[in-house]
Structure formats: structure tokens, C-alpha cells
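The complex appears here without one of its protein chains, the remainder shown in place.
Labels for the chains are A, B and C, by order of writing; each one numbers its residues from 1.
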Amino acid sequence: MADVNKVVLAYSGGLDTSVILKWLQETYGCEVVTFTADLGQGEEVEPARAKAQKLGVKEIYIEDLREEFVRDFVFPMFRANAIYEGEYLLGTSIARPLIAKRLVEIANQTGADAVSHGATGKGNDQVRFELGAYALKPGIQVIAPWREWDLTSRERLLAYAEQHGIPIERHGHKSPYSMDANLLHISYEGGILEDPWAEAEESMWRWSVSPEQAPDAPTYVELTFARGDVVAIDGEAMSPAAVLTKLNELGGANGIGRLDIVENRYVGMKSRGCYETPGGTILMKAHRAIESITLDREAAHLKDELMPRYASLIYNGYWWSPERRMLQAMIDASQTPVNGVVRLKLYKGGVSVAGRKSDDSLFDASIATFEDDAGAYDQKDAAGFIKLNALRLRIAAARGRQA
Amino acid sequence: MADVNKVVLAYSGGLDTSVILKWLQETYGCEVVTFTADLGQGEEVEPARAKAQKLGVKEIYIEDLREEFVRDFVFPMFRANAIYEGEYLLGTSIARPLIAKRLVEIANQTGADAVSHGATGKGNDQVRFELGAYALKPGIQVIAPWREWDLTSRERLLAYAEQHGIPIERHGHKSPYSMDANLLHISYEGGILEDPWAEAEESMWRWSVSPEQAPDAPTYVELTFARGDVVAIDGEAMSPAAVLTKLNELGGANGIGRLDIVENRYVGMKSRGCYETPGGTILMKAHRAIESITLDREAAHLKDELMPRYASLIYNGYWWSPERRMLQAMIDASQTPVNGVVRLKLYKGGVSVAGRKSDDSLFDASIATFEDDAGAYDQKDAAGFIKLNALRLRIAAARGRQA
Amino acid sequence: MADVNKVVLAYSGGLDTSVILKWLQETYGCEVVTFTADLGQGEEVEPARAKAQKLGVKEIYIEDLREEFVRDFVFPMFRANAIYEGEYLLGTSIARPLIAKRLVEIANQTGADAVSHGATGKGNDQVRFELGAYALKPGIQVIAPWREWDLTSRERLLAYAEQHGIPIERHGHKSPYSMDANLLHISYEGGILEDPWAEAEESMWRWSVSPEQAPDAPTYVELTFARGDVVAIDGEAMSPAAVLTKLNELGGANGIGRLDIVENRYVGMKSRGCYETPGGTILMKAHRAIESITLDREAAHLKDELMPRYASLIYNGYWWSPERRMLQAMIDASQTPVNGVVRLKLYKGGVSVAGRKSDDSLFDASIATFEDDAGAYDQKDAAGFIKLNALRLRIAAARGRQA
Partner (left out) sequence: MADVNKVVLAYSGGLDTSVILKWLQETYGCEVVTFTADLGQGEEVEPARAKAQKLGVKEIYIEDLREEFVRDFVFPMFRANAIYEGEYLLGTSIARPLIAKRLVEIANQTGADAVSHGATGKGNDQVRFELGAYALKPGIQVIAPWREWDLTSRERLLAYAEQHGIPIERHGHKSPYSMDANLLHISYEGGILEDPWAEAEESMWRWSVSPEQAPDAPTYVELTFARGDVVAIDGEAMSPAAVLTKLNELGGANGIGRLDIVENRYVGMKSRGCYETPGGTILMKAHRAIESITLDREAAHLKDELMPRYASLIYNGYWWSPERRMLQAMIDASQTPVNGVVRLKLYKGGVSVAGRKSDDSLFDASIATFEDDAGAYDQKDAAGFIKLNALRLRIAAARGRQA
């Protein structure tokens, strides 16, 4: 066991991380610094202060990181249209690098030599926390209690809590799902979801009404983009976090953004997950739409071809890597002209594009028109274009090559 | 002007290709062979016979190609989860190589030295027809009247038709849209769509009810896959074309598969298009779902990374190319285990996955579980996994490299 | 034929472009501005002035662009380790965008409405010139005489020259090869090279001695890199053009950089080409060597995977495109730490690396050592690393999946 003097713990204030807090004090005999962040998960963070104090913590960090989260993590990721495995909008993945960064910064400020988190040894989050921590502070110690301790069942965990006077909140019943939330999404795993044939229960979903319960009339909304990011909704300028908050409201009310998938974890197994990403789902559709009129074709295709790799990097925890930065430089270099307005229709779970316009539009009706284009485009050029593109195929066919 | 004796024309029986038929006879003084295919466009093909006969055609080919179309073109493409520019399911693109193939085969059978089609000089279809024709018969002549003649306005075209006794059907009013249809989709271009800010009119859509008009109760359907293709719906075995026909019915009735995009044509311009792909939209969702439990992670990611290129090849007309065949070999090599059943919920424009199961499933609940896994997975392995994946990042950070 | 008032001609002063000059004056009745650049082709550019004057040209541009060429085009390209089709260092390709840029700038300065060049309709250079011109000045007219005129044989060309008083230099005999040269390379096409089975004659090569004639003792040289570019040779700081000039001397004297390939042109045909790239061959080897110790693994692999596409973009003439700029942004973002010294051995056509060192080196002997590493690396981590990387393979194998 490593020799640790002070450890910064990513602390939610809940039972699990409270047990971890105590366990770290007991097992490592070290001082614990707690770090609790408001990333838009929808729960109060301030109560964590009293809980930490009660457990003897002297250095308590409680921070509202919502603006930084959306501005520096969510928005750059959406510039890439990042989707993991064709479906997943990376809601959990994108929050981890920010937490890792703050853990390390607080370790530097407080002179801590270790960080700790409550992620299990089976999931992706441990990887994301720890790759980030190692990349930002190579000599850091990382303590992952779930990989070390013997509190491997809920019974043992509860027993440990009781034994150490950690309060167990019994109001309401415990959700059968393992959940994670931030301003971009809420996720559900475990319980009946462990059977991929079982449909998720309606009662599970927390952020959105069902499409069936959504209003019978569509909602229209206009998003204004500047350099690839949304800067206004229905003409009203907003901060990044305000944009996402508003889109979550709109999406949630219209039953938008539910997803039920089986995904491939970086640690090698498949897992079932359900996600609600109301605002992100709207944002993705809108970003593609504004790009569709402002981005050059080959720029867009290059982005599309590299997107799966970029998404995997984020999913696997490599935000703080040179390759992610290189791809980000490439993506950001494309976004200067991605300005304009997208009009969307939201209706019972669906988002569709009703219009898009931009001063930077490359759509040229005078060329594309089915009507007379007054010579803007010479159709005869197409013959040569096709002939030369076909040349290699013709030469091969002339030699009897199967097409 | 090329010296042509006999030309095979892709003939719909409509006004435009009837004018082309006449124009070819007059301009090239050549015999015209007509080829009319039922690809599931939803219009009778047999009436084309009388029209062609009336215009003096002696060799008339009218064929039902629906099964070949779905089996050899649509299904192989869906194995790749092919989507162009993040949105478009390639409904028009995928029909063209089959038409090109039959044009060439008929040219070989009838001793024709040329083929002709009714695609304009501004679009993608000319490229798709002609690349296919050249790849399959390198010495073929291609006549693209829209690039050659001076009938560049509808008035001139109508005047030519009138002058040559080609009947102009005046029942009903002409649609303001340029449309194309086959069993996979129907497309709309032109008219008010040439303004990307204008929302498509509800009256435009032909194959689906609006989400608003769709039933208030969801429809559930189960698709059975074998080697990546759907072979049964709700347990009933069906041929490829029957599968797609049935999915179109289900999708159309539930308002599924409408799409409104601005896309980048191969000839270099952006164009607005609206598409209805009811069955294809369901199929895509289902195929990804069955792959999610049966496909290895890296196999799936490799497919995802190459998908945009594969989709571009089809969009650009390179079905009959060695690179498309190579990618197909790679994709098909992955589909052996893609077997099982996907249960889908269809509701007011949305398709969501309600369950998936397979004898070839790689989902292993005993490993993924949040409960005790009885040693199936050793969480301590994760520490080494993370440590070595972080090693390069740590070495760089230790040298002061910015993460 | 287009209406042209003034045209800027890429003018070498040689017979072909002199004929073009005259032909433009005669055919288009327009004023001709000549542009002659020293790109390091090894021939005097100043004589072009008198020739142009004699043909009545009033605006004559003669410029030494060697530094700009190497600094802004060659060096950025070598940061990418760009090689086309596994062999070709893109010597001709990389000069064209600079010429296109200057043609357009001179057109803007002189109020010309067209540019012209002496590239044929079969090659890549026409594409490179014209894509560049169109990208930089979309309304420009491009006149490519070889695609327009009827001087399609050397006899007719000579007759035209004689008829119009254009001097034909008869000293020495005309090379049987079509050649192109700049500071990066000299190329040979045509003549006996049109038979891919025929070996190039020793007498063809102009810039390098044969390996057989090279010195019997090796030459060692040290190149110093800063941010991916060579800034000093054997400790002596040099400008970009001076670096490449010096490397050409060293390479040429040691028989380095000859290449004989069959390549695929963008216009669809295969062509045989021979190239001498003495300095570039050394530079490529050295750049990879300095990257090998300073670049992160995944950064290097990302570059390697995108290199063929980047190389194709340059080969095909897309230097002035958004996608090339995006890739360049990505590449340049990786080069900050690419600093240090590479020691090379040059011997009879071969370049080998004798050593590399850098203050930014990520090579850590204390970790890599076969000797005791004093705990820098815990070998037990490897077990978990392998176990988790193998997990998906094991799950598949356990279900009977063929590996």
C-alpha cells in the first residue's frame, strides 16, 4: 500500500463517497480534502459541506463549474458532432476530464499527494479520472477504493457506514439503477437493464416526459450559432450553461433525447445503458444543420471520418492527450464560418430541421436551381468530370477486370 | 457528335424520357431500346410499353427488379450502416448502379453501342449512371441529353413534345418538386425547397403521415436478422423486398423517416433535399441494435470509421469500383455473427429500441453486472490497464509537456 | 472562346511557353504579363526578361521565391512526412500552389482577367495550377493552351515558332525526357520511361552521381530541428532555402534520392516517373528520426494514418483547400516539441540514422532498460493491461467465435 499523506477525494456527499472518505482516513491514515462540483447534476452541492465537516475534513472545495463545463468541454465536443458507436452523446465521458483537472489542481494547491474517486473497477469512469490525473500530474497517487477494499456488497458497505456513524438516508427508496448526471445528461445502468431484451420502465426516466406524454402541438425554436457554438436561443443571447439548461427544458418537455443502447466499454465488456440527453440531442441536430450550409464539403467529410476516433478518445478517457488536442485543433480550424440560425421543430420525441440560414452560407440557389441558372454552371463540364473520374475504371474494365 | 447505331434508354414512360426517346431518334438517327424497371417506385411500369411502342420502339425491356435491388444493393449497404453526411440514407444513390448494370447488360444483348438517361448535368445521378456504365463496359457511349440539347426550359420541352405528338398528361397538376422513388425512399428537390430557410409543406410528403397524424399508440415490431440482413418480421420469414415493403408500411403509418437536409453533391454544389425513408430508418436503427450485442467492439469501430468513406463512394457513384468491393469484403466479413432479434417501438416519427437478443450475443451479464460477479472479472486488472495506458502521458507530463 | 483582356502567363523563357506567349497574343488578342520564378530549378531566370520583351511584353515579373517556397510549402509538407503512394516525395506537386498564388496576385496587381500555363491536358499540373487559381480568385479565367490549340505535335510547335520568329535553341540536343525542377527535386517523364520494364539510363540523371560513383567513404551530417523544421546543419544556422540547397549538395554527392516509380495521376491514368530528391530524402529520414524520440506515440500514429490523405491532397492540387488547412493545423499542433539533433550517415545512395538526441526527448532509458529500473515500471501492471485488452477476445472465444 502506498504511503499517502493527503488525498483529494471527488466527493458527492452521498453514502458511497462518504464511506470512501472514512475508509481513506482509516486505511491510509491520511488527511482527506473533499471536492464537490456542481456540473448541473440537479442536486444541491452545498449539503456536502456539513457532511464533510462532520467526517473531520478541514479542506472542503465546493464549486459551481457549469459554465466551464459547457464552454470548455461540451461545446468543443459538439463542434466535432461526436457520437460514440453511432448513438451515445458522451454525456458521462465529457464531465470526467474536468473533474480530473480540478482534483489535480486542488492537489497542487493543498499539497496533496493523491487523488481518489468512487468509480468501480469495471467501468470507464475510473479510466477517465485516472488517465486525466496522470496526464496532468504524472507523479500523483491514485486511490480507487472499489478496486482495493473488501466492501464488495451493498450489505458490507451499509454495515461499514453504520459502524462508522455515516448517516444512511432512508427517505424514499433507493433507485434500482446506477445513475450519473450533469448538465448534458443523466444515465441509468444496472437493475433490469442488465437484460438487454428487457424494455426500460417508464418510471426510470427522470429528465424527460415520455413522447406519449409530450404536448400534442410542436414547439419551434431558433438557435443562433457563432463559430460552431450556440450563442442565442430564439434571439436571446445566453451563456453556454444557460443555453444547455434551456435546451434541456425544451427537450425534456417534448420527450426528446431518450436513448437505450448496449455499448462497448474500454475495459472490454459490453454494457447496457439508458440515457437522457434532451438538450444535447437538439444541439447535435442543430449543429449538423448549420454546418450543412456553412461548411465546405471536404471539410465536413474529413470531420465525419475522424469523428468516431475523436468520440472514442473521449469515451476512453483521453481528453488530456496530445492526439485529442491535435484533432481539436483540426476541428476548431473548421468552425470559423459555422455561423447562422437553425430553426427546429420539437415534437413528441423528435427533432427536425425546419430551416437554416447564414451570412456564411455556401448554398447557392443560383447554381443548384432546377430552373435556368443563367450560365452559373456549365452542364457540359460534367461530361469531362465524369469521363476522367471513370478513366481508371474503364482502363481496368478494358483489361477484363471485374468492376 | 458520336456515331451511334443503337442506344438503350432508361425509360420511365413519363414526359421527360419520352421526349428524350424522340430526341435520340431524331438527333442520332439511331434505334432506341427502352428499359423500364420496377424498383418499387410505386408506379405501374407496364404502361411504359404502349408508350414506347407508339414512339416506334421495337425492343422494350420491362422488368421487376425489386428483389434484386433489395437483396444485392440495399441490404449490403445497410450492413455498413451507411449514412451520407450524418443524415442521408442514400435512397437514390443505391438504385443507380443496378440500373447502370441492366442498361449495360441490355446493350450487350441487343448489340447497342450506347446508353442514355434522363439525369441532368447538375446532379449526382448522371455520375452514378455513367461511372457504372463505363466500369461495366468501357467502350460504351453515353448520351446525356440534358447536357447536350437546347430544351433547357420546361416551355421548350413541352413545345418539343407537342410538336412531336408526345402526350402530355394534364390530369391533376404537376408537382412543383423533382422527385425520385424506389423501394427504399422517395425524394423531393426544387420548388420552395431551394430556399433552405423555408420549411417543407406538409402536402409535399407522400409516403408517410405526419408525426402529428400518426396513431396515438405505439406500434411494436420484431425484426429477425441473419448475417446482418433482416429475414423475418414478427417471426414471419420474408424475402428482402417483402421485408422492405412491410417496413415501409409500418414506418409510413407511424410518421417515420422524414428528413430535410442540405447536402453536398459530388459535382461541387450544395443542394436541399427532402426524403422519406420509412423502412430504411427502421432498418438502420435495428441493424445497429443487433450489431451492438453481436459485434466485437473493434470490429464495430472499424466499420464506423470507414462508414463515411463507404457512404461517399455510393453517393458519388462508385458502387462498381474496386475500392467499394474491398470495403464490402471487409464489412461482409464482420456480419457472420450478426444474428438475432430486435424489438422496436414506433411512435409518431420515432423509432426506439425496446430489446435485443441473440444466440451470438457477446453481452455477458455475469461480467457487466453491478452485483457480485463471482470472480468473472478481476477489478485489480484495471489498475495495470490504466497504468500502462497512462505511461506515455506520464512520461510526457514529467518532461513538462502540456497534456 | 472567352473574352480576355490581359493574361498572366507562367513563363519559363523556354520554347514552349514562348510559343504560348505568342499564341495567347494572337488567339485572344490580349496583353500578356509574364511571370518567371526562381524556385531553385537551377537555371537562370533573368534571361526570360529579354525574351519576353522581344515578344512585346510590357509587364514582366521575375522573382526569386526560393525562401518562400521552402519555408511556406516544403517545410510544412515535410512536417507531415508526406509521401505519395509509398514512394514519391511530391517535388513537383508542392511547387504549383506557390506559382498559382503568385499568378493570381499578379493578376490582381495588373488588372488581368486571366492566367495561363504550359501544362498539358493529361497531367496533374494543370489541375494544381487551376484549382489554386480558382480557389484564390474564383472569377479568374484560365487558359490552358495545350487543351485548346492544334499544335499537338512537336513539328507543328516548331513550325509555329519559326513562323513567328521565336528562337529555337539548337545548342546541344534536346533531352528525350519531359523534365521539371525546383529546389526540392527534378523529375523525368516520357521517352523510354514510357516502358515500365525499361531501366532508366544512367545518363538521364542530372542532380546526383550514381551510388556506384559516390565516394567510398560515408559522410556524416547533423541536422538540428526546431518545431519540426531544420534550422541548422552541422551546427551552422541556415535559412530554409539554404538548408535544402546544402542537403541537395550532400545528397547528390552521395548518390541519394533517386526514385523510379509508376504513379497514379489524378486524371485517372498511370504514368512512369523518375525523380531525384537528394535533400528531401535526407530530410524525410531525419524528420522521422527526430519525431521518433520527441513525439507521443498516438500523436505520431494519428499523423501516420492521415498522411496518405494529406499527400494525396497535395498531389491532386488541393493545397489551397479548407481540408488541407485543417490537416495542417492538426500536424502543426504536433510539432512544438519536435526539437533536437539527428546524426545521419550518407553512403552510396543510402541514408541511415546514426543518432538522435533532444531536450524534448520522451525516450526514458530508466524505464526502457533491460537492466534493473529501480521501480520506474511495475511489470505486474502488464498482466492487468493484457487481461483487459484480451477481455473482448476471450468473451468472443468463449462463445465459440473464431479468433
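Note that in this section contacts are C-beta pairs under 8 Å (C-beta built on N, C-alpha and C of every residue); 3 or more make two chains touch, one makes a residue touch a chain.
These numbers were taken from a predicted model, which means no experiment stands behind them.
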item	value
Per the touch definition above, residue among B:125, B:229 or B:296 touching the missing chain	B:296
Selected residue (touches chain absent from view) among B:267, B:314 or B:397	B:267
Residue of C:81, C:224, C:248 or C:334 in touch with the missing chain, whole complex considered	C:81
Contact with the hidden chain (one of C:242, C:269 or C:329)	C:269
Residue numbers in chain C that touch the chain omitted from display	81, 85-87, 120-122, 126-127, 130-131, 134-139, 144, 146-147, 152-153, 178, 189-190, 194-199, 211-212, 216, 218, 258, 260-264, 267-272, 288-289, 292-293, 297, 300-301, 304-305, 308-309, 312, 320-322, 343, 345, 347-350, 352-357, 361-365, 367-370, 372, 377, 379-383, 385-386, 389-390, 393-398, 401, 403
Touching residues (missing chain, whole complex) on chain B	264, 267-269, 296, 298-299, 301-302, 318, 321-323, 325-327, 329-334, 388-392, 395
For chain A, the residues touching the chain missing from this view	296-298, 337, 360-362, 364, 367, 377-378, 380-385, 387-389, 391-393, 395-396, 399, 401
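Assume only the chains that are shown with their structure count from here on.
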item	value
Interface residue identity across copies chain A, chain B - same or different by half	same
Length of the line joining the C-alpha centres of chain A and chain C, rounded to whole Å	42
Centroid spacing, where centroids are CA-atom means, of chain A and chain B in whole angstrom	31
Of all residues in chain A, the ones touching two or more other chains	264, 267-269, 301, 321-322, 389-390, 395
